[in-house]
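Of the protein chains in this complex, all but one are displayed in their positions.
== chain A ==
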Amino acid sequence: MAREDEKADAMEIDGQHQQVANTAVPDGFNADYLRIYYGKLFPHVDFFKWLSYGNDGKHPGCDQSYVGRREFSFTLENDIYVRFQSFDSVAEMENSIKEKCPFKIDIGPVYSVDPAKRHAYAQSGNNVFVPVERELIFDIDISDYDDVRYCCSGADVCMECWPLMTIAIKILDASLRDDFGFNHILWVYSGRRGVHCWVCDSRARKLNNEQRAAIADYFRVYKGGENTMKKVSLTGAVLHPFLARSYTDVLKGFFEDKLLLSQQLFASEERYQKILDLIPDENVASELHDKWQGNRRSSISKEDVNATRWEQLKSTLQSGKHKGLRRCIEEIVFSYTYPRLDMEVSKHMNHLLKAPFCIHPKTGRVCVPIDPNNCDDFDPTTVPTLSQVFQGIVSATIAESLQGGIRKLIQCQAPAVQEYLDLVKFTQLPADLTNLVPHEKLLLHETNH
C-alpha cells in the first residue's frame, strides 16, 4: 500500500517537471538535471558496494541480509519525506532512486530487521527493531563558528573562513587514526557549509551509543553553551597528549599565520575586546585594552596590527608577573580554532546523515569526498554544481576525488572484492553530457516512459 502511495507521489513530480523544460543550463540546482545525474552519473554500484561491506553474497561467511537492513531515507520534491527505505540489491536501489529522484538521500543505521518491515515486528513488542550497526559519523558546520569569523555568517562560506574546516579535518583525522586506530575514514563536503566524516571500520560500526559518546567527548573542548563567556577551559598542569599534539602541530600555526590576519582578530576594539574577555585577570585585560586604545592612531608601523597585538598579549601573559595565565594563550587559540562538532550526530547510532554524492538542494553542489591528505587544496567554491557537471567543467582533481574516496573504502573493507571498480565514468562523462544537454527534453521523455 505504502509503496503505491509513494509511486503516486513520484509520478506527480514527473508531471510537474515536464512543464518546466529549460533549454539553457541554469545555475545551481535543477530537478531535471538531477534526474539525469541519477540516471547517468551517480555511482550506484560502488555506492551500494560500499554499504555492503563485502556482504554481497559472493563470499563465504558473509551476511546476505546485511545491506537489506540498512535504512535509507529520501527527501522528495515538495518536501515529502520518506523514511525507512531498504534495498536488497543494487538494481533495486538504483531503480528506486531513478524513479523517485530524491532531492536528498540520507543514510541511517543497519537495523536488526529490515526497516521496511519494521511494523510486522513491532507487534511482538520485544523491541526487536533496533539499530545494530552504524558508521561512526561526525558533522561539522561552519555556521557554528560565527563568533570567530567576520567574513561570513550563517551558511555562507568563503576561502577566508573555510580553512577552519580544513584544520578540523586534520585534527580529527589524525586522532581517529593514531589514537583510535581507525583506518577507513571518508571525508565528504556537505555541499554547502561544512564537512561530514564517515568512519567505516567494522570496529567503528559496532560501537554502542555510550562508546560513541565517549569518542565525541574525547574530542570536545567546548563547554558551557552560549551563556558562558569563556567556552574553553583547559585544566591540569599540562595538556593531554592529543590536545598538545593538536596545538603544536596544527592550531598554533594556523591561528598565528592565517586566522589572525584573515579574520583581522585584533583590528578593532570590538574584536580584541572579545579576546581580552577570555583573560581571567581583569587588570591584565584592561591594561592591554588601554594600551591598544591609546595607540589607535599611531599604528602606521609596517608591522601588522594583529600580529603586533597578539605578540604583546602573549608576552604579557607569559611574563612571570602573572601566575597561572600562561594556559590562557592556549585557551584563546583553542577557542578560535579547535573543531566544533555537532555532538548529537555522533552520539547516537540512529542519526541520519546525508549520503556522499548527493546534490545539495540549495547550492546544487555535488557532495564530493575530500582527501584528508590534501585537504588544504580543497576549495568549496570550486566544487562543481549540477549544471557545471553537465557543461563538462569538472576539474581533474575533483573528478579524482569523486572516484578516489569510495573506491579506497571498498578496497580496504572487503579485500576479497578485487574486481576493477568502474568509476572512470565519472571522469569521462562530462564530455558525453555536453552533447546530451540540448536533447534534454527528449531524454526526459524517454526516462519517463
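In this text, a residue touches a chain if its C-beta (ideal position, glycine included) is under 8 Å from a C-beta of that chain, and two chains touch if they have at least 3 such contacts; residues count from 1.
The working rule: contacts and distances are computed from a predicted model.
Engineer: Pick, from "Actin-related protein 6", "Ferritin", "DNA primase large subunit" or "Ribonuclease P protein subunit p29", the protein name that UniProt gives for the chain of this complex that is not shown.
Structural biologist: Cross-referencing UniProt, the chain left out corresponds to "DNA primase large subunit".
Engineer: Can you tell me which of A:Asp63, A:Asp144 or A:Glu330 touches the chain that was removed from the display?
Structural biologist: A:Asp144
Engineer: One chain isn't shown here. Among A:Ala91, A:Ala120, A:Met159 or A:Ala214, which residue touches it?
Structural biologist: A:Ala214
Engineer: Take the complete complex as the reference. Which residues in chain A touch the chain that isn't displayed?
Structural biologist: 75, 79, 81, 126, 144, 178-182, 203, 207, 210-211, 213-215, 217-218, 220, 222-231, 235-244, 340-341, 343-344
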